[in-house]
Structures are given as C-alpha cells and as structure tokens.
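All protein chains but one are shown in place.
A, B and C label the chains in the order they appear, each numbered from 1.
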Amino acid sequence: MPVARLTVALAALCLAGAAPAGCEREARRYQELPASANRETGVRVGALEPGMPQQQAEVRSPYQDNAWGMGEGKRLYAAYNCAPCHGVNGGGAIGPPLIDDKWIYGARADQIYATISQGRPDGMPSFGGHITTQQIWQLVAYVQSMSGQVKATSAPSRNDDQMAALPESRQSKQVPVQTGHR
Amino acid sequence: MSAGSPARALDVSMLPIHAFGHRSLMWWATMCMVAIEATAFALAITSYLYLKGRVPHWPVGAPTPRLLWGTVNVVILVVSAWPNLMARKAAERFDLSGVRLWMAVALVFALGFNIVRFLEFGQLQVRWDTNAYGSVTWFLLGLHTAHVLTDFLDSSVLTAVMFCGIVDANRFVDVSENAVYWNFVVLSWLPIYAVIYLAPRFV
Amino acid sequence: MPHLQSIIHPAGIQAARVSHLWWVMFWICAVVWAAVAVTAMVAIARGRRGSSTATDAQMARSVTVAGGLSVAALLGLLFQSIVTGRALDTLRSPDALRIQVTGNQWWWDVQYEHAVPSRRVTTANEIHIPVGRAIRFDLLSTDVIHSLWIPSLQGKIDLVPGRLNELWLRADEPGIYRGQCAEYCGLQHAKMALVVVAEPPDDFERWLTANRAPASPPTTPEQQRGRDIFERGPCAMCHTIAGTSAGGRSAPDLTHLGSRSTIGAGTLPNTKGYLAGWIADPQHIKPGNRMPPTGLNGEELQAVLAYLETLK
Partner (left out) sequence: MTPAEAPRIVDNDPRLAPGGLDEERRRLEHTWRSPSGLIGWLSEVDHKAIGRRFIVTAFAFFVLAGLLAALMRIQLARPDNTFLNPDLYNQVFTMHGTTMMFLFAVPVVLAMGVYFVPLMVGARGIALPRLLAYSYWMFLFGGLFLYVMFLANVGPDNGWFSYPPLAGPEFGYGKRADVWAQLITFTEVSSLVVATCLICTILKMRTPGMSLNRMPLFVWAMLVVSFMVMFAMPAVMISSTCLILDRLMSTHFFNQAEGGDPLLWQHLFWFFGHPEVYIIFVPALGMMSEIIGTCSRRPVFGYLVMVLSMIATAFIGFGVWVHHMFATGLPQLGQSFFTAASIMIVVPTSLQIFGWIATVWTARRLAITVPFLYAASFFFVFVIGGLSGVMLASVPLDRQVHDTYFVVAHFHYVLIGGSTFPLLGAVVYWFPKMTGRMMGQWLGRLSFWLLFAGFNLTFFPMHLLGLYGMPRRVYTYPASMGWGSMNLLATIGAGVIFLSLLVFLVNVITSLRAGAVAESNPWGGSTLEWATSSPPPPYNFLPQPTVASREPLWHPELASPPVVGLESEKRQVLVTAVLDAEPDHRYKVPGPSLWPLATAMATTLMFIWSIFQAMGLVWGAIPTFVCLVGWFWPTRGKERLAASPPTRLTLRESLS
C-alpha cells in the first residue's frame, strides 16, 4: 500500500522539520527553574564604569526564543510597573525607551539581567531580592523582543488594549549600540 | 432497468457535447462558487455593521474615507460589464476573434480596476491596526480585492488560451462562465462600496 | 455524591426555580422517551413477523397524531421555560447588596461596593453573603472570558472583558457553597473555584466590619520578621495587605487571609501545613499558576506563616 508508506514518510519529514522549532518555541517551563538560570551572572556595574562587564561567556536568556516565557515577561512588565517609566509598549517616559537601538548599560542578556536584578543609578530600582530569577529571565527575553532582538515568530503579539505602538512581533530588528548615557 | 426488454435503448448519441448557461455543469459550479463568496461577503458586511452598531459615532478615530477612487471604481466595474457581456455573446456564437477582442477589452478594465484599487487603500485614511473600524474596512476592501485580483488572473489565462487557439467548444463555455463570474464581482462591489464609503457618511 | 455544587439540591430561590423546571422537563422527556422506545420495540416485533395489516392511510394518521403530541409536549416545555425565566427576573430590586467580582487567570477578586472608597471591602476567592437578601453581582474580567457559577444558588453568567454583566441571586439556607469557573479560561481553568458563605445577616455584618479593618499589626518578633520578609521580599510585588507597605495588585488581597477557608482559589484548605506547601512550591500544586516558587528558606517560611496566621 503506497498510501501508508507515503503518509508515514511525509509525516516523518514534516516532524523532523517542525519538532525542534516547535518545542523550543512552545515549551511551558513553569515547573522547574531552567538550569542556566541558577548561574548568577556576577555582573557588577557601578555608576562610574557603566557597561563594563567582566569578561565571561555570552549568556542567553533561557526564554530567548520561548513564546511562553516572553508572553509571561510581557505580563510581568505590566504587573511590576515597568510601564510607568519605560512606557506601555517600551516607548520610554521618565525612563529610557526600550524599543530603540540605544542601550545605556548594554543589550546582552547578562547585562539586561544585571540591570533588572541590581538596578541602575538615576531611578532603575533593583528587583533582585524581590522577584525570582526565572521571572527576571522572562523579563530579559521580553525586553529583548521589544527591539526585535528575538525571532519574530516567537515574540509576543499585540495586547487586548489601546494600540500604542507596533507589537513586539512586528518590531524591526534594531542593531544595539551601547551609549553609556541617555 | 434493462431487465424488461433487453434490446430497447435510449440513444443519446445525437446530443450536443456542450451547452451554455444553466444547462452546463460549469455554470452550476460557478454558481456554487458565487453562493459561497456571496455568503462570505454578506457575513463580512454584517460584522462591519455589528461593530458599527456598538459605538456611538462611526468611523472611530479616523476621517471618513475619500470618495474619489472608490467611485471611479464603481464606474469602471459597471462599464466593464459591457465587454464581458460582448465576450459572452461572442462565445455563444463560437466567434473566436470576437471572444479574443472582447476578453482583451475586459482585461484592460480589470487591470485598470486593480490599479485604482491600490489608490483606494490609500484613501481609506485609516490603518488596519488603528482600531476595529480600520480593521473591518480593510478586511472588506481586501476581501473584494482578492476576488478582482484572482478573476483578473484567471481571465488573462483564459484569454491567453483563446489566443493560443487551443480551443474546443468547452473553452467557449468557459468564456461565458468567466463572464458570469465577473458579473458577480461587479454586483458584489456595489453593496461593499455602499458600506465602506456611504455608511460612515449617511447611516 | 455530595451536594457541594449540585443543581438539583438548591439552597436559594433562583436555583430552586431552575431545579423545579429541571424536574418538570425530566419527567416529560422521560415519558416521551419511553413512549418512543416502546413503540419502536413493538414495531420491530411486528415488522419481524411482517404481520401488520395497517394501511399507509392508518399509519399516516398515527404519525400525525404522534407529531401533534410531540408539538404539544414541546409547547408545554417552552411555556414552562418562559415562566421560569420570568420568575427569575423578579428578584431584581434596588436595595440589593452589590458585590463586584472580577475574573483573573485563575482567581476571583471580590469587592463589596461602598459609597466611600475607603470603606470598600476587598477579598478574594471567598464571598460572604447574608441569607434572605437579594444579591447583585457586577461581573468584570481583566483578561479572558470566565464564567461565575454557584450551582446551589443560581445559573452561570460569563465575565466578558469590556462588558459589565449582572448575576442576581438569593441564598435562603445558611451554609457553605462551592462555585467554579465554568468558561474554559486556559491552563488552570480546573482550579479556579470559590467559596460562598451564606450566613445570617448580623453574622454577615460582623464579618463585613471585621474585613473593613486593616491588618492587625504583628505582636511576636517572629511575626514581625515575617511581615518584613513579606514587605521586602517577593510577596509584596503581587499581594496587598492593607495597613502595610505591601500593595501589589496582580494577585489576591491577603489582608484577611487568615479568615478564609481555602487557598489557591479553592485548591487547598487554608491550614498552616497546606499554606507552607503552597508558598514553598505553588507550581507543584497548581502547575502554571501565576505565583512563582518564592525560594524562601525554612526559617523565613516559618516567619511568613506565623505572620499570615495573624491576618484574621
């Protein structure tokens, strides 16, 4: 029966293509803390030497291309009052915008992690002791998605409220430049 | 059943091997297509009116769409019914050169329509992602554009076939059904035009 | 089966009306079904013998009669249904108690309206109502569509984003009734329940005044430490405790947690042991809910528990 063989072959083929991408993008990792999260990235950046991290391996957020993680990150962005300073869609307000290409303290995942967890001079509070590593990583991935640093197919789409700016999934990728100042 | 008298038969060998209009299978197939598309348009329009009914004034957060190009397209479409009618008549006469001529003319109209259509989108003065009004307006216009575009493409293929002269009677039937479908595209545009351009003004 | 959530064991006027309607419909339908089944059996028996001498004319007559009967039965049911529907609307009255219930993934935010905002009472996943008084629920949703359903008291109404729906009911017997979200709302739809406590009016008033008060300050040093952890640690990011600096809005208000009977939106009974397990690893008990593992150490956990226990 050519039917069966054909079907199986076809399915196998598609699966080989779809599975890795799909699993990575869709996994709901609410139960365990991702292994990589446990390595505390010892980035210490003082006010005097902004954006000068110690030499270390590139760190990716465990939720880098994970739609669920970034979705949660987007929810936390609102829940933890990031919007009042950085703008509802990251357009910026009293805090710097997050959808542009300028990064005061660096655009790398570990740098953003440090910014969130340790806080920065001129108003960025430290969330370190207050929210879990997992949630910080989710916020990191989301913040990266705001300037198109992640795969568009896994970035969050628009919210069910007032349309303020393009959703993350339609943001054009910005090439990050580290300014060190606003 | 042939059980009764085996040698008695209904001889159909004299029957023609093609027919036009509602006698032909193709006409019925086209009509099914028309029914499906018409239902889709009707539901899209209903959704438009449903959303319109939920807000005090309409259009929301945008000026009313400019009339010019939409109205031009009404004219183009209505006039384009004429060459299509001629093409159909020619087809039913098996008048090949007539078919070639009128289909070419009809194509020009369809092309013109599609070009104007792109200007139309600009004149809506709202983006699809501005709000629900923008979304549903773009949706209606896009839905109809999909039809004129596809019909333009398949008419041009059919015209090409007629010019290549790989023609038998059923190609002529196709030409006449193609004209029928174009009439549907024309007719469906009128209510959609009314909804997009007139409803925000007068309703 | 227990009657925690039973439609046919009503504890309020609305549910009683519906339950009555149910039994009417049940008996009519049961009779109709039996009639059809029996006729079918007889028909099969006769058909087998091929003995029937009935003419098509006679058959036509009986089919017409049967059709007539079923139309009559249907009209009866329609009538019953409309009568009940009318009756349900008669509960609406201006002096009803207004409670605003807001659906969240996956818990219920409950607010007792009051002209003076400061005198509003906010709680979560547990609703106290006075027996014998009409209650009007104002239903809202912050995210997706939920549906508030307390079977012992009244049918469900959806909580639709951007719409304000009303649910009217009245409890006639004091008691504790369970409700549950009845519109699929995502990952933890299954564990989005709530408790309704119907109590005599003066008990209710007592409860209400008690819940207006801010949280009582901690007394022992351990409780003191517990509050500090709560305010400075992860808890305060999401939870509110009136009278402290904890003002998070994205999770249930815990001001009077100690007085509630369940935690995790009706998931677990509110005992020290379960509470400890919940705070230590909520994701194990209710996978995917919005409370992250807090990562408190044993000593911190004990302190927080000691503090939460004081929030009566």
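As a working rule, a residue touches a chain if its C-beta (ideal position, glycine included) is under 8 Å from a C-beta of that chain, and two chains touch if they have at least 3 such contacts.
Quick caveat, the model's predicted, so the values are computed rather than measured.
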Item to check | Left-out chain, listing which of the shown chains it touches | outcome: A, B, C
Item to check | Touch criterion as defined above, residue of C:11, C:110, C:129 or C:144 at the omitted chain | outcome: C:144
Checklist outcome for this item: Considering the complete complex, of C:13, C:88 or C:171, the missing chain is touched by C:88
Checklist entry - Per the definition of touch given earlier, which of C:13, C:124 or C:181 contacts the omitted chain? => result C:181
Checklist entry - At which residues does chain A meet the chain that is not included here? => result 2-3, 6-7, 10-11, 14-15, 18-19, 21-23, 25-28, 67-68, 71, 152-154, 156-163, 166-167, 169-170
Next on the checklist: On chain B, where is the contact patch with the chain that was removed from view?
Outcome noted: 1-19, 22-25, 28-29, 32-33, 35-37, 39-40, 43-44, 47, 50-51, 54-55, 60, 93-98, 128-136, 138-139, 153-154, 157-158, 161, 165-171
Item to check | Contact footprint on chain C, counting only the chain that is left out | outcome: 1-8, 15, 17-18, 21-22, 25-26, 29, 32-33, 36-37, 39-40, 42-44, 46-50, 52, 54, 56, 59-60, 62-63, 66-67, 70-71, 74, 77-78, 80-82, 84-85, 88-89, 105, 139, 143-145, 147, 149, 151, 154-158, 160-163, 165-166, 178, 180-191, 267, 287-288
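One rule holds in what follows: only the chains that are shown with their structure count from here on.
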Checklist entry - Linking chains that touch, what shape results: line, ring, star, complete or other? => result line
Item to check | Separation of mean Cα positions, chain B and chain A [Å, integer] | outcome: 47
Item to check | Interface hub residues of chain C, defined as touching at least two other chains | outcome: none
Checklist outcome for this item: In their shared complex, chain A is touched by residues of chain C numbered 161, 187, 232-234, 236-238, 248-250, 283-284, 287-288, 290, 292-295
Checklist outcome for this item: The residues of chain A that touch chain B in their complex are 158, 163, 166
Next on the checklist: With touch defined as at the start, can you tell me which chain A residues reach chain C in the complex?
Outcome noted: 28, 30-31, 33, 75, 79-80, 129-132, 134-135, 160
